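Got a structure for you, questions after.
Yeah, one chain of the complex is gone here, protein chain that is, but the others are all in their spots.
Which chain is which? They are A, B and C, in the order written, and residues in each are numbered from 1.
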Amino acid sequence: MRVTVLFFGVLKEEFGGESEEMELPEGSTVGDLLQRYAARAASRPKLLQSLAVAVNREYAGVADILQQGDEVALLPPVSGGAR
Amino acid sequence: MRVTVLFFGVLKEEFGGESEEMELPEGSTVGDLLQRYAARAASRPKLLQSLAVAVNREYAGVADILQQGDEVALLPPVSGGAR
Amino acid sequence: MRIEIVEEAIPADQIAAAMKAGADGAVCVFDGIVRDNTRGRKTLYLDYEAYRDMALSQMRALAEEAIAKYGVRDVALVHRLGRLMVGDTSVLIVVASAHRGAAFDACRWLIDTLKKTVPIWKKEQFEDGAVWADGEPFPEEIVPQSNGTGGQP
Partner (left out) sequence: MRIEIVEEAIPADQIAAAMKAGADGAVCVFDGIVRDNTRGRKTLYLDYEAYRDMALSQMRALAEEAIAKYGVRDVALVHRLGRLMVGDTSVLIVVASAHRGAAFDACRWLIDTLKKTVPIWKKEQFEDGAVWADGEPFPEEIVPQSNGTGGQP
């Protein structure tokens, strides 16, 4: 199956873009997807430790199972508002 | 000695005016002055229980000694701001 | 610091806008407005009066204390007197600060303390009569406790 992955903030620079398509085996979870990116960002392990994941614009847990066509967003700690 | 006494809020109505002059013996305290008004408002004892007193625009204690020409204000609980 | 007692409408926008400076990250505004009822009784209008000189010096002292106590940069404290209709602003407090926590804390402390210590009173006009609003009890350090008038039993 195929999902769309969106990157925000510092992750856009780390993964070189705003989004990409990813092919995953049926039944893959949010955790499985995160492991792929952990491997790609192996030189900066802290980057992925603190992020949240949204699936179809709702915060998701690591065990959540992905579906064909899902919009998965990798979200670094947010910094809206003022300081 | 002579002091000026100012009334605010409900006390204006109780004592029939915004201010009056009062003649007191030398050495009189805020407490002495309050007793005069307690006697005048004897039918409404609660009225004076909760008030504060300012002497020359500063909150004063019952033992403070009054001086000729002092401006003494009897202040009911304040209700500025909104509800 | 901007400390005022006014008889006209409080220019809230202009006061808040004038307070901002480059070092500020947060502005907290409290706008106290005349509500249309008190405990369900319909309010027509309120008449505010003050012991004016003392109220101003108390307000100034509160603003200085807020700045010292909470480390905020600047404070505006403006109260209106006279006849206020439903929806009118009776008091406006603006606190500008580098950080939001201090701005909120100072703003709240200011309105809470103003309502207990600044000599301003309001008379509420209802459809069926008028009463002086119950004030909040004075803090203990202000009430002459054993004042020979009977006191609390």
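Some observations on this one:
Here is the rule we go by: contacts are C-beta pairs under 8 Å (C-beta built on N, C-alpha and C of every residue); 3 or more make two chains touch, one makes a residue touch a chain.
None of the values given here were measured: they were computed from a predicted structure.
Against the chain not shown here, chain C presents residues 12-13, 16-17, 20, 22-37, 86-87, 98, 100, 103-104, 107-108, 111. Residues of chain A that touch the chain left out of the display are 6, 8-10, 30-32, 34-35, 37-38, 45, 48-54, 57-62, 73, 75-83. Hidden from this view is one chain, which touches chain B at 82-83.
The working rule: only the chains that are shown with their structure count from here on.
Contacts between chains trace an open chain of neighbours here, each touching only the next in line. Measuring from the averaged C-alpha position of chain A to that of chain C gives a distance of 49 Å. Rounded to whole angstrom, the centroid-to-centroid distance between chain B and chain C, based on C-alpha atoms, equals 23 Å. For chain A, no residue reaches two or more other chains under the stated contact definition. Touching of two or more other chains is recorded for no residue of chain C.
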